[in-house]
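Worksheet: the structure to be examined is printed underneath.
As you look at this complex, bear in mind that one protein chain is not there, while each of the others sits in place.
== subunit A ==
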């Protein structure tokens, strides 16, 4: 056995033997073995040939979309069982979210809806979504924005992957009021995390055959913070000579995105700019109802809608667009290496989207969620695989 395959094997066996400790865990320098979080780590153990996935319905349109996902999976006979964990956003105690985190540690993967954060509550109540991401160290938030056929937008031929650092930066939740009326909020940028996200970005670009990675920053103003981020990106870029690396200031980036979005390929950035840029990209390809998002960590993966909206105003009206959540479930299936099911469902979703009569309100149509899901199921049935109707 070569050294490389021994290392790969021990890497695969590590989750079974080593204790899971998200805290106090030093990220190895990127020059070590190329450990891609979603290709070399084996999918979690299967019992009876079926995977168990944590499902957190969340608030707003989350529960109804989660139901549709379960329905679709049952229909397609996908070998996935969902362990549903409800998180009550009105509760001030953190028990619910801790249960959810424990369930994700147990299963390794999760599909989640957005949990609402009431921003009028005091700072001691932390955002549940943020807590989940930082505790599980889901350091990379990946969103693939592609122009979809059948969806009318101002720009065409967009194909951008945004990779956003998910655990530090402006979202550190470290704030204090020194004197009444003067508040400081700390933005933390570290070398290890910046190297880690840059490495993730370049590995992803290489694996997907992408030619260019753009780092988005504001180093002309935040010279030390974003300067460090940029430096780490440049350092990692030197190890990937076949990929072009450039950088762009965030305000220029947003301006370029609305005038010529086709110039971008893969973008990597710290937390807040990632929020802005990924939302702009999602808006450019058709809105929050179309783009799935994935959060990857060293040991866990959580899938959700890309723009993380609760959709409170359209909850329970059967008008939400299920595409984003269903495409997120396809990403989940890909992560579990159930590629056959993933591509089958994805093809059905894309064929449904091209039919503008089924478009929901966010795409300018009058269709309903259930009609869209039904159409997807019909499309799957017509392609022939074994399906199960209730």
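As a working rule, a residue touches a chain if its C-beta (ideal position, glycine included) is under 8 Å from a C-beta of that chain, and two chains touch if they have at least 3 such contacts; residues count from 1.
We take it that contacts and distances are computed from a predicted model.
Chemist: When one chain of this assembly is omitted, its UniProt record names it as which of these: "Eukaryotic translation initiation factor 3 subunit F", "Neuronal-specific septin-3", "Isocitrate dehydrogenase [NAD] subunit, mitochondrial" or "Epsilon tubulin"?
Modeler: Looking only at the record, the undisplayed chain corresponds to "Isocitrate dehydrogenase [NAD] subunit, mitochondrial".
Chemist: For the chain left off this view, which of A:46, A:106, A:191 or A:337 is in contact with it?
Modeler: Of the listed residues, the one touching the omitted chain is A:191.
Chemist: Using the touch definition from the top, which of A:243, A:280, A:315 or A:361 touches the missing chain?
Modeler: A:280
Chemist: In the whole complex, not just what's shown, which of A:97, A:148, A:250 or A:267 touches the removed chain?
Modeler: Only one of A:97, A:148, A:250 or A:267 touches the chain omitted from view, namely A:250.
Chemist: Considering the entire assembly, which residues of subunit A contact the chain that has been omitted?
Modeler: 117, 119-123, 125, 127, 130, 154-155, 170-171, 173, 175-177, 180-192, 218-225, 227-228, 250-252, 254-259, 272-273, 275-276, 279-280, 282-284, 287-288, 307-309
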